[in-house]
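One protein chain is absent from this view; the other protein chains keep their places.
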Amino acid sequence: MHKLTDSILDKFSMDFLRNQVLKNAYGNDDTVIAGLDPRVLLIWYLFFGLVPWFINDVVLLLGLFLFVVLTTRAARIAPLVLFLFCVGVFTQTGYLLVMALFFGGDSSLVAPLLVMTLKVAVVSLASVTVFSGLDPDRLASGLLWFGCPDQLSFSISFAYRILPVLMEEFQNILLSYRLRGNPPKKQGLIGKIRYLGYQVKLIIQAFYPLMLNTAKRSRTTVEALELKGYRYALKNPGVKKMRLAMLKVTRNDGIFIVISVIWAACSVAASAAIA
Amino acid sequence: MNKIEIDHLTFTYPGAKEPTLKDLSLTVEDGDFLAVVGNNGCGKSTLCKTLNGLIPHFIVGDMEGMVKIDGVDTREQEIGSLAKKAGYVYQDFENQIVCPTVLEDASYACLNYAVKDYEARGKEALRICGLSSKISDYVWQLSGGQKHLLALAGAAALSPDILILDEPIAQLDPAHADQIYEVLKAWNETYHKTIIVIEHHTEYIAKYCKHVLLLKDGKAAWKLPAREAMRRTEELRGSNIFPPQVTIAAGRMVQEGMLPEDTTLPVNLEEGKNLFEGYLKNRTGCMRQSFVPTEGEQMAAFENVSVKYRAVKGKAPKILDHFNLTIQKGEKVALIGSNGAGKSTILKMMMGLIQPEIGSVLLKGRPVRALSKEEIGEIISLVYQNPEEMFIKDSIREDISYAMRVRKIPEYEKRTDDLLEMFRLGNLSGRDGRLLSGGQMRRASLAIGVALNPEILLLDEPTANLDIATRREVMETLRMLKGITDTVIIATHDMQLVCDWAERIIVLSGGRVIADGTKEQIFADLYVRNQVGIRPPQIYDMGRLIGIENPCFTIDEFLDCFRGECYA
């Protein structure tokens, strides 16, 4: 169990985490997926995010799954994100399976759960492709075009701005605790639990200074936003138009749509043939 | 024509008892380059915030009197139209950058105000600020100085007629500081902007500014042409502003009768040369030898260390490249080098926060890698550049005693009291560290740093962001360390601190040590000086310029050469 906290604080060091997140956001802005029009990708996502829920055909689902695996590859997603995806999918359905067996289920359970896992996997990978494959500014513009509030698109781009800063600060504060603190010995089960409790308590306590420091920062930020006309832009529809003017559907988008349609059609044909 | 007219302005923050600005009147001409100087808390920042409409439009408070920009009352203008007239760069400029990429942030304001060619405007502002090559970079890839230039470009992109900067060079090495001021000069002279800076580096004021405004207790004491203002040494020092060293030196010489009463005080090296040369009596100067430590116990060592950044994209750049360094017991070491030379990395490696890729870092002969964080904490202590990150408890007393308390050190209460007493924090002990003034914060962070009696103390930029009076306070505090921790390493840009305090100077450049020696050796080495853009105190250069053979690091040493005697 102490491995757990070690993994948070050492292997998953703030540096590593920060690096992975930034890599995911900006490290892959030269991929095919990142070059596509965000609007096209969002519509594509609406299809791959919704349709699988209707389908109960394993072959068809497998076909779609293969396709989203390929798009995920093309988007060069950071390993951490893929790892989280796997953990998410398998803990969700695995846990349900164990519990269902516990309540007297039998092998008839496996098929519907497999189908459900596939559904979840297709939908999640599609979302990973779109939301991690696009860089945040393009994603924000795409969402804006579909009528999401400006505040959301501002939040996205601001989040990417502030994340490295916040992480560094949090890292330094945690470090202050670590260097000055004196954690309990982690021998034996009780020691390990105590150590774990100590670490968790430390992370929570670290939010006290972090809150105050961030409050100090956010005052400047908000004043600067006022000066830079943030609120002014919300009232002016022309600004939105200008921001969206950079979105252009290109030939690559067309090719991407065609491939998607053909792939989906082939999957349908395959499933029909096997049935 | 007057760009700004302020008429009997009084402003009180909500909840404050006293007004911050009291009956202040001021006019600023179009095209001026004005420096605002004054004590901490005399209302400099507040004054600037009345110019861009933050007061009274966003900061509610009691405002009397009138502020007119281009002849129009700020109260009658929208914040949008005011922002197009006055751009503002904060002291904590990092928090003013709101977009993740450089070009986006520079053109953000133009976009929000629906300026058609917003990208072109952003690019143009970046070009003038010298960031053309960084257009597609992400903000976190920039150095501190570049971020400052970006904040400036973001404010200037709307092409306001007035640019206001709050302490623009407080955290920069001299080369970057020069760059900022050259950019400001270009905005002022080529693009005819009115520039207002809050500044306490008088050498820069003397070199670049046209006028100086002295604020005292919320009132305008005077506004004078910059050179004339610098000569008012007494009044400036009364407000904790230190005029250029040549001016101070000449002023003292007049007082002591070495120069005639009616001497016009020099404000820069050239004027100084013309004046001082005729009066010089002793060309040798003082012969002193800095303390050279004998071979002592080895406290820390870097053995053939290489380390890289984690790169987001592409190849990882090397910070340290086969780096070797040994620190002995009792040394007072200053690590200097330009922003990004690897100073902080070295400190972090000694704390075990960054592990070397090749080679090893030793603390008292044991590799850092093998020590636990808590063990490291007992040998070595790091005081961060940003003292706020040291405050993890809700009062200074708690913060100082925390490490001793959790380690169950006997009589930790008494030691806490002693430390509070020693660092003159007694009456502040119940306050939260964050809410203190800059100097108090530094003192508190030092007290926290030495609480465990560490054998090595590391300080990262202990004087950044401080005005000169507070810097002196920090230097005093450093002297208090005597007897507690005798091995101290400071990473800094502050050459005054280096000259006054350090016994060994290590100059870093490109991940290697390019010079290592006493201050006399380092500053005499012109190659090193040019390579890393370090700059000795002005008085040192003055001495060299008029041909004093042995270096002068203080005004007293300099004056001795005119007395024709030498107290060695």
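A and B are the chain letters, set down in written order, and residue numbers restart from 1 in every chain.
By definition in this document, a contact is a pair of C-beta atoms (placed from the backbone, for glycine too) under 8 Å apart; a residue touches a chain by one contact, two chains touch by 3 or more.
Criterion: contacts and distances are computed from a predicted model.
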What is the missing chain called in its UniProt entry, if the choices are "ABC transporter permease", "NADH dehydrogenase (Quinone) subunit G", "Cell division protein FtsQ" or "Aspartyl/glutamyl-tRNA(Asn/Gln) amidotransferase subunit C"?
-> "Cell division protein FtsQ"
Of A:P112, A:G191, A:G238 or A:G254, which one is in contact with the hidden chain?
-> A:P112
Looking beyond the chains shown, say which of A:C86, A:A215 or A:V249 touches the absent one.
-> A:A215
Residue ranges of chain A at the interface with the undisplayed chain = 1, 4, 7-8, 12, 17, 21, 24-25, 43, 45-47, 49-51, 53-57, 60, 77, 80-81, 84-85, 87-88, 91, 95-96, 99-106, 108-109, 112, 115-116, 119, 123-124, 127-128, 130-132, 136, 139, 146-152, 155-156, 158-160, 162-163, 166-167, 170, 200, 203-205, 207-208, 210-212, 214-216, 218-219, 221-223, 225-226, 231, 234, 264, 268, 271-272, 275
It is residues of chain B that touch the chain not shown, namely 14-15, 58-60, 394, 432, 434-435
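Assume only the chains that are shown with their structure count from here on.
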Per the C-alpha means, the centres of chain A and chain B lie apart by a whole-Å value of 40
Over in the complex, which chain A residues touch chain B? Could you list them?
-> 15-16, 19, 22-23, 26-27, 136-137, 157-158, 160-161, 164-165, 169, 172-173, 175-183, 205-206, 208-209, 212-213, 216-218, 220-221, 223-230, 232-233, 236, 238-239, 242-243
What part of chain B is in contact with chain A in the complex they form?
-> 52, 54, 57-58, 79-80, 83, 87-88, 90, 92, 94-101, 104, 108-109, 111-114, 116, 118, 138-140, 154-155, 310, 312-313, 351, 353, 373-374, 376-377, 381-382, 384, 386, 388-392, 394, 402-403, 406-407, 432, 434, 448, 451-452
